[in-house]
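Here the complex is missing a single protein chain, while all its other protein chains stay put.
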Amino acid sequence: MCRFLAYRGSDMFMSDLITQSEQSLIRQSYKARERAEPLNGDGFGVGWYAPEIDAIPCVFTSITPAWSNRNLHRLAGKIRSCCFFAHVRAASRGLLVSEVNCHPFQYGQFLWMHNGSIGEFGKIKRRMRESLNDETYNILQGTTDSEHCFAVFLNELLPHLDDYCVQTLLDAMLATLKHLNTWAQDAGISDASHCNFAITDGQNIVVTRYVSDPTQEPPTLYISSGERFESHNGEYRMITSNSHPKAVIVASEPLTEERSDWSLVPKNHVVVVTPELHVRISAIES
Amino acid sequence: MCRFLAYRGSDMFMSDLITQSEQSLIRQSYKARERAEPLNGDGFGVGWYAPEIDAIPCVFTSITPAWSNRNLHRLAGKIRSCCFFAHVRAASRGLLVSEVNCHPFQYGQFLWMHNGSIGEFGKIKRRMRESLNDETYNILQGTTDSEHCFAVFLNELLPHLDDYCVQTLLDAMLATLKHLNTWAQDAGISDASHCNFAITDGQNIVVTRYVSDPTQEPPTLYISSGERFESHNGEYRMITSNSHPKAVIVASEPLTEERSDWSLVPKNHVVVVTPELHVRISAIES
Amino acid sequence: MCRFLAYRGSDMFMSDLITQSEQSLIRQSYKARERAEPLNGDGFGVGWYAPEIDAIPCVFTSITPAWSNRNLHRLAGKIRSCCFFAHVRAASRGLLVSEVNCHPFQYGQFLWMHNGSIGEFGKIKRRMRESLNDETYNILQGTTDSEHCFAVFLNELLPHLDDYCVQTLLDAMLATLKHLNTWAQDAGISDASHCNFAITDGQNIVVTRYVSDPTQEPPTLYISSGERFESHNGEYRMITSNSHPKAVIVASEPLTEERSDWSLVPKNHVVVVTPELHVRISAIES
Partner (left out) sequence: MCRFLAYRGSDMFMSDLITQSEQSLIRQSYKARERAEPLNGDGFGVGWYAPEIDAIPCVFTSITPAWSNRNLHRLAGKIRSCCFFAHVRAASRGLLVSEVNCHPFQYGQFLWMHNGSIGEFGKIKRRMRESLNDETYNILQGTTDSEHCFAVFLNELLPHLDDYCVQTLLDAMLATLKHLNTWAQDAGISDASHCNFAITDGQNIVVTRYVSDPTQEPPTLYISSGERFESHNGEYRMITSNSHPKAVIVASEPLTEERSDWSLVPKNHVVVVTPELHVRISAIES
């Protein structure tokens, strides 16, 4: 299993979520609390937006473990952003550790991450590729189930960019899940697919917590929102907002000791975060 | 353009061909003589056979330049083999430097290398994949034209392993070239494909020097054979054999100062080296 | 804490100890049993001897985690040796993950590994360097306490190569520990040094299990010896020898489920393994 986080809100240093706190994504990557298999040493990636420059996110990935990557530590402490993704990878058995397989995947203004795995991916990989039009087909660079899911998502999304809003993102996400279910059924696949997907355009964020077999549990997914996420006396907390939140974090595990800062997203639900930081959680119909 | 070499004969240290001499593959990788674009710093790979252990070759690849790779220098000086491939890569524009894209590519007992490029590869990539049966489809790990050509080759070869001999290798190679020409024609591709391909099963070696457009020149390809390849007073030479040769080298450029040691393979010809070190050069019918 | 193993005996594939078994060094590197801090993802190294070629060992190191390194998996399955070292690293806080800091360190025919750390190393680093003669001074490439200890060891050893035997190795090892204690005392250092050092010349192996503060425990160190180390029905065991052993393993943790195969080396003792596979364990006088 991988780990990820998505941030949207006022400008914030990436280091506050990724490298600094005791519960930061990197610390989690080598000392897990909620996972039986703690290790996320098979590469990492961060992607962030600098809207004052342009709409295309900047991505930094590496195949070395995040915890010892000096470039990541230096960059995270210098880069402030209103929207960023971070991901630490535990390579699925048999999948390669390669820069092209590091999340987040980027295309145009979009970033994509995945925590989980597609059941018996080899049996539908070819069908997934064949479903793609030429544009999305040629986007594929690697071999992971995660990137192939991104291609399926883009194949749904790109024809609708003319009339684009957050609902367009959401529709493409739900259509992707539907396709995956259909193809798995057609291929007689019995293994479940674990599909915690995250997509952003730099403005909106959509994240699913989904497992295709309702008798199983998908990976965890938590939300925290408030005035700001900051450190007091060395301990990070989400500071409560009196009015409208100015910071929203969606993460595979809580990033603070204080669990009351975090709510668990229910199974087979999708989270939508808008530019105004409205958070909407709704059930995914199967 | 990349550079490569293939060796077959008595056991020989890889270092003698790869790292030691003034004209060794690694020296060529940063100081070219016959090439306008000298640099081969986008990864490398070596593959060698240890028949006393098993038939599967060992492969060592890296995305860092060969000339500064300490592991390569140390391994090449310790490993003796009767059959090995070595390749230094100059990434085609837009193709990724990634370990999965490093030559030689390996499958079962086979090793494959390519020097050249498939013209307008993007236009036939999808058709190449669709031509594959499920086994060869799932072998693909990367994005290069070279690896896709290897998959097409395996797709031809693998059904014929029951009745296998050197001719089987040769037939699959020629069928691969034919397919590439047909698909390029169907796609209306005008750019030429440069197809210096090398394949070995650890016993036989087949290498082509081929360009799809007869008005152009394929990359160079040279052969040297003799008693042994060795150094006298710091200068490497192929020692002439009075009887049957005991060492055959096929390489993209001469590996000694003395050009009389080397013969240029004619354009659109294929070289076959057998376990008995018989060398046969024949024209490729288009 | 790092992990390491040393093997001496009949020719054996490195993969049997490093990559294959459930308790292999690589599996241990991400799933610990005896350690609170399980992770060894900060690079690795292997060093092995091929006496049929020469006396200088071949070394392969990398800064990526051992568990996902394809080159290591391929090499370990092809290389058989009568003497090899393997090490997986967990970088000490503040020390760099860099190839020059990967164990085993090599000089001439010698290989060196360290599991543990020198207490308050920064306070005696300069004195350690100043104690070196020019030859050993210039051997240093990196910044680790481990490599500096190797330099101190070589500084003791190299003047005695004329009259060399296994006792020479042992004397230099004990002198190294003495120096470290003296310098720590002079510098008023209170932190203990954990000094599980391993040295080999390709024939003899000397390994210490030592902590400078007798109220503390050094890292664990185990020995197993027998006819051969092999797999039956998927489970590795050391096969008992009726006569003289033909395989000796010294490792930071047991490499089989069956603990009766392994004996714990007592605290502050040193293990000597000779070319005849005599194993001698003796107390280190402080």
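Here the chain labels run A, B and C in written order, and each chain numbers its own residues starting at 1.
Here is the rule we go by: a residue touches a chain if its C-beta (ideal position, glycine included) is under 8 Å from a C-beta of that chain, and two chains touch if they have at least 3 such contacts.
Not measured: the values here are computed from a predicted model.
> In the full complex, which of B:97, B:174 or B:279 touches the chain missing from this view?
Residue touching the absent chain, from the options given: B:97.
> So one chain is hidden, and I want to know which residue out of C:98, C:176 or C:225 touches that hidden chain in the complete assembly.
C:98
> Among the options B:42, B:156, B:201 or B:253, which residue touches the chain absent from this view?
B:42
> Touching the absent chain in the whole complex: find that residue among C:138, C:167, C:240 or C:282.
Considering all chains, including the one not shown, the answer is C:138.
> In terms of residues, what is the contact footprint of the unshown chain on subunit A?
Residues of subunit A in contact with the hidden chain: 50, 53, 58-62, 70-71, 74-75, 77-78, 80, 99.
> Contact with the hidden chain only, please: which subunit C residues?
Those residues of subunit C that touch the unshown chain are 96, 98-100, 122, 125-126, 129-130, 134, 137-138, 140-143.
> Residues on subunit B that touch the omitted chain in the whole complex?
Spelled out for subunit B, the touching residues are 30, 38-39, 41-42, 63-65, 67-68, 70, 91, 96-97.
One rule holds for everything that comes next: only the chains that are shown with their structure count from here on.
> Do subunit B and subunit C, two copies of one chain sequence, contact each other through the same residue numbers, with over half in common, or through different ones?
same
> When the centre of a chain is set as the mean of its C-alpha atoms, what distance in Å lies between subunit B and subunit C?
About 39 Å, centre to centre.
> Among the residues of subunit A, which are close enough to touch at least two other chains?
In subunit A, 96 touch at least two other chains.
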